[in-house]
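Of the protein chains in this complex, all but one are displayed in their positions.
So, subunit A:
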Amino acid sequence: MNDAFRVVRNDEEQYSIMPSDMMNPPGWRDEGTIGSRAACLARIGEVWTDLRPKSLRESVAARAT
C-alpha cells in the first residue's frame, strides 16, 4: 500500500492526489511523486505554497499597485 497514490496537478496548478491505479481525468497530469497517501500529501504541502489558481494569481498581480 506504499504506492497507493500519485500527486497530480491541473492547468491552474492546483494539486491533489489520485489512486495510483486510476487514470488521470482530463486536465490532470502527474507531478511525479508516487507513494502512500500521507507521503503524497506531505509532498503537496512542500510544493503547493500559494493555493490560488494560477489565473487568479496572475490577475491579482496584474492589478497590483
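Points to keep in mind about this one:
Keep in mind that, in the parts below, a residue touches a chain if its C-beta (ideal position, glycine included) is under 8 Å from a C-beta of that chain, and two chains touch if they have at least 3 such contacts; residues count from 1.
The working rule: contacts and distances are computed from a predicted model.
A chain of this complex does not appear here, and its UniProt-recorded name among "Electron transfer flavoprotein subunit alpha/FixB family protein", "Carbon-monoxide dehydrogenase large subunit", "4-azaleucine resistance transporter AzlC" or "Carrier domain-containing protein" is "Carrier domain-containing protein". Considering the complete assembly, subunit A touches the hidden chain via residues 4, 8, 10-12, 14-22, 24-28, 37, 40-42, 44-45, 48-49, 51-53, 55-56, 59-60, 63-65.
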